[in-house]
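Missing here is one protein chain; the remaining ones are kept as they sit in the complex.
By letter and in written order, the chains are A, B and C; residue numbering begins at 1 in each of them.
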Amino acid sequence: MTTLSPSLFLLFLLPWAVMPVVAVIPRPNAPVELREVPSPDLEPDSALLDVELSEVCGTDVYLQQGRLEGVPYPLVPGHVSVGRLRKTRGTLLDVEGRVFREGDRVTFLDVHRTCNACWYCLVAKATTRCPKRKVYGITYGLDDGLCGGWAEQIYLKPGTRCIMAGADPETFMAGGCALPTALHAVERADIAIGDTVLVLGSGPVGINSIILSLLRGALRVLCIGAPALRLTAAAEAGAGDVLNFEEYDERERLEWILERTNGRGADATIEATGAPDAVVQAMRFTRDAGRVVVVGQYTDHGPTSAEAAFNPHLDLNKKHLDVRGCWGSDFSHFYRSVQLTSDPVRSAPWVALKSKLSRYSLTEAN
Amino acid sequence: MTTLSPSLFLLFLLPWAVMPVVAVIPRPNAPVELREVPSPDLEPDSALLDVELSEVCGTDVYLQQGRLEGVPYPLVPGHVSVGRLRKTRGTLLDVEGRVFREGDRVTFLDVHRTCNACWYCLVAKATTRCPKRKVYGITYGLDDGLCGGWAEQIYLKPGTRCIMAGADPETFMAGGCALPTALHAVERADIAIGDTVLVLGSGPVGINSIILSLLRGALRVLCIGAPALRLTAAAEAGAGDVLNFEEYDERERLEWILERTNGRGADATIEATGAPDAVVQAMRFTRDAGRVVVVGQYTDHGPTSAEAAFNPHLDLNKKHLDVRGCWGSDFSHFYRSVQLTSDPVRSAPWVALKSKLSRYSLTEAN
Amino acid sequence: MTTLSPSLFLLFLLPWAVMPVVAVIPRPNAPVELREVPSPDLEPDSALLDVELSEVCGTDVYLQQGRLEGVPYPLVPGHVSVGRLRKTRGTLLDVEGRVFREGDRVTFLDVHRTCNACWYCLVAKATTRCPKRKVYGITYGLDDGLCGGWAEQIYLKPGTRCIMAGADPETFMAGGCALPTALHAVERADIAIGDTVLVLGSGPVGINSIILSLLRGALRVLCIGAPALRLTAAAEAGAGDVLNFEEYDERERLEWILERTNGRGADATIEATGAPDAVVQAMRFTRDAGRVVVVGQYTDHGPTSAEAAFNPHLDLNKKHLDVRGCWGSDFSHFYRSVQLTSDPVRSAPWVALKSKLSRYSLTEAN
Partner (left out) sequence: MTTLSPSLFLLFLLPWAVMPVVAVIPRPNAPVELREVPSPDLEPDSALLDVELSEVCGTDVYLQQGRLEGVPYPLVPGHVSVGRLRKTRGTLLDVEGRVFREGDRVTFLDVHRTCNACWYCLVAKATTRCPKRKVYGITYGLDDGLCGGWAEQIYLKPGTRCIMAGADPETFMAGGCALPTALHAVERADIAIGDTVLVLGSGPVGINSIILSLLRGALRVLCIGAPALRLTAAAEAGAGDVLNFEEYDERERLEWILERTNGRGADATIEATGAPDAVVQAMRFTRDAGRVVVVGQYTDHGPTSAEAAFNPHLDLNKKHLDVRGCWGSDFSHFYRSVQLTSDPVRSAPWVALKSKLSRYSLTEAN
């Protein structure tokens, strides 16, 4: 696993099997193991899903490295997946009230019920900060059952939010977990028709942010990332111009942005890098009274460096800037993502992206 | 001047005089000098104002210390003032279309016309970032005429936005320039009815932010500031609880906040301190998915310190936080401020604040 | 019941009793009957509440008249109530995670769980339009158990959202169901500091809208309503000027508004009347680019009259007006309402309003 590039998708192509096989991270920094797990008894209004595809994202790499808090090892990773309902018990409904049947191709929100009972859910209406939130493949461990996608089967607990998947599994997975994450970020970026958007980072969230910024009416999207291969993908996804940050220092990057924005900076910048200092640079690369969305800091990489030299007067107050952290995504983002990838017309960018995916089988998980 | 406390208001009580006397900062770090300046010829649709009161704010102290960019010394400070129209030429109208007459008591927006022709004015609609913005007493110098309030008279150039002042001069000046600044900040804080608001800083902007947060429907306002005298003023202005930051370190301040907010932090924090590190603390003192308005960084005090240890993962992204720089104020903020202080009922907090003002005459300017 | 004025609050002062007595509307247009109902067996995480006070609002009158759809008669009216927990089974938590104990004084959201599983709850985030919404005292009937406030006891089903009531019952009930309804309307009115707000209607929602508009920073609130007694209450609640609509026709009302708003109309108008034509008048009484919130049309009184002559060009499009329907309220509005009435300082307007309440016992329900 340690050699995996977090931007390449790991896809499982699974034969059906009676005793489901799962890939387990037994503890931080240990190799992934294959195990056989007994098939669960279904509670009322639950289901068993035959996995067609799941994914590897950056989070899975951090899980393997033990960098996230509150993870109940041993754990089956894989939080966004798609497959077919093998068995259902009771009634499973989608948000439209339609009944799911065995054999349906479905995906599901990785967040298994926010509580709808706490102050964050009910007063702040900030459900991604609900302290009771449980996530398949991240905060549900093997002790909670078949709760991760690197597996032949997933147990869909009662209350899991399922959606009919209209797309083929690979188109859906070309968006993966990065698509709803980027959709949330683009929503928070308040992009106006005709804006110039800067995307920092060219991983899955960055690429999806490029696609969605254009879908949202941006005139042009610029991208600073690395390595070259991903920048090619960024350009193919619609970025009007790209820059390899490994070849230019901060001052040169700023000049590059200013040259392309009449000397002002981007109207909105979406930071999707993982590097703390990039947050300060995002402020500088954005025009006065613009917006910065910070969606690249999902893991604690410590404080900004001394070189970043965050200056609240110059970087924030005098710029009259809006800086917006963006954590997780809720059902609405996931639902809209599935709508996009399931639509014959709107899914085009993800159909194009399919060719970029890497495919692995469960036995290749290490 | 160097001994002035920037939170105490310097008020000029002036007799009328034929040859206006002005107080001038001749160059950075030089003592203020009194000079006689010839009365200007009035251009069409301009006026001459007999100053009743002007103010000393933090900006004036920084002007004297030479800490602001683009200041055309020698300069007459004093950007917010009130007085009576001594002489008008042509027609001066307020925004309602009413004609001003000689003898009327008026105040005026210190920003003398944003250009209404540039990209920031017309496309971004961010007029406080208009590069052509000129400000009485700050970016207009003595060479531009009688353009500052530390003077017996001010020349109101054509296009100056005047408002009839319904309040007595001292009530109006109890708000001063801090009131529209705070009003803009409170507007950007998106305070909901029932919110708990934290104000960092107990200077004029802080005190006005307390008053306006309550006026906006906050359930409770907490204030961290210093020294004790100002915290008393903060409590009298309505703060439900205050803390002297000189007596508690960052960890203790955080605990103090959490104890008063069910362990979550403030719903909205208004940073009005002048200290770069306070911006990072403001993020930490605010609840997840809350809002921080940064309005205290009007001068460049350099980057945050190593101790601040700004961590974009913990302080911003995981918190799903909104951080909003707030620069200057526009006519709407100034107009609404004058409405408040001119209203018999709504002006009560500023009437109460009058007793806190210090009064000086022009001859005491040093 | 038919003689009840819907703006006068009916308050029940009840002795404790073993067999709870309830007041029942057996069917539309039938007199209210007192019945004895066996005390329920408590399900896990449910409770029994001894009612101290409940209320009569306009909705209850409409229930008696059979004017609402989907009401399962026989029905115990009374959807907002306050009392003490007599008995609990399992664990009841508030949104802060605090455990309720027997003897605690609590109130509860009349909406018993929106489903958190449908398109309106999860995608549109418009929970007040959730089709599965059930309301104590309105869409829960006697067959559902002790589900209305005109009773000695209420059965709090599992999942009922309870809040500790810090105020005495009468202060709380001075807000009643009108307070969260008005809070939602004022939230949607986007009142700016310094705005002039017009409230149409002087019933409970109107009076609470006056109080909350001032709490929100309005410079001045005007009210058009009737009869004189209620307009006195409106003035005491803070309305700067009031007009009796029974004495002035539409043209005169418009003139009255324009005289008080520099000829422009109100910045925001909150319609809380119940009369269809008032919605069109609300548009005309509001300035160009202002906001109208429609919160007074909770019952179907049919279409606007020919005299109303709704003209989309003049009344809406040319005015660049925002007209916002406002249905129900959610937990956040109720929670913030309880915070206000429970606060020693902020509750002042409702403490003052207590004297306006009428008090009845259960035996006076007809």
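By our rule, contacts are C-beta pairs under 8 Å (C-beta built on N, C-alpha and C of every residue); 3 or more make two chains touch, one makes a residue touch a chain.
Remember, predicted model here, so these are calculated numbers, not experimental data.
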Residue in contact with the excluded chain [from B:Val21, B:Cys118, B:Leu258 or B:Ala309]: B:Cys118
Residue among C:Ile270, C:Val295 or C:Leu362 touching the omitted chain: C:Val295
Options A:Arg86, A:Arg188 or A:Arg216, residue touching the unrepresented chain: A:Arg216
Among A:Arg67, A:Arg89, A:His301 or A:Arg336, the residue in touch with the chain that has been omitted: A:Arg336
Missing-chain contacts mapped onto chain C: 119-120, 124, 126, 128-129, 262, 264, 267, 276, 279, 287-289, 294-304, 306, 309-314, 316-328
Residues of chain A in contact with the chain not shown: 96, 183, 186-187, 192-194, 212, 215-217, 219-220, 240, 262, 335-336, 339-340, 343, 345-346
Residue ranges of chain B at the interface with the undisplayed chain: 93, 95-97, 113, 116-119, 122-123, 125, 159, 161, 330-332, 335-336
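Quick note on the criterion: only the chains that are shown with their structure count from here on.
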Cα-centroid distance, chain A relative to chain C, in whole angstrom: 42
Residues of chain A touching at least two other chains: 119
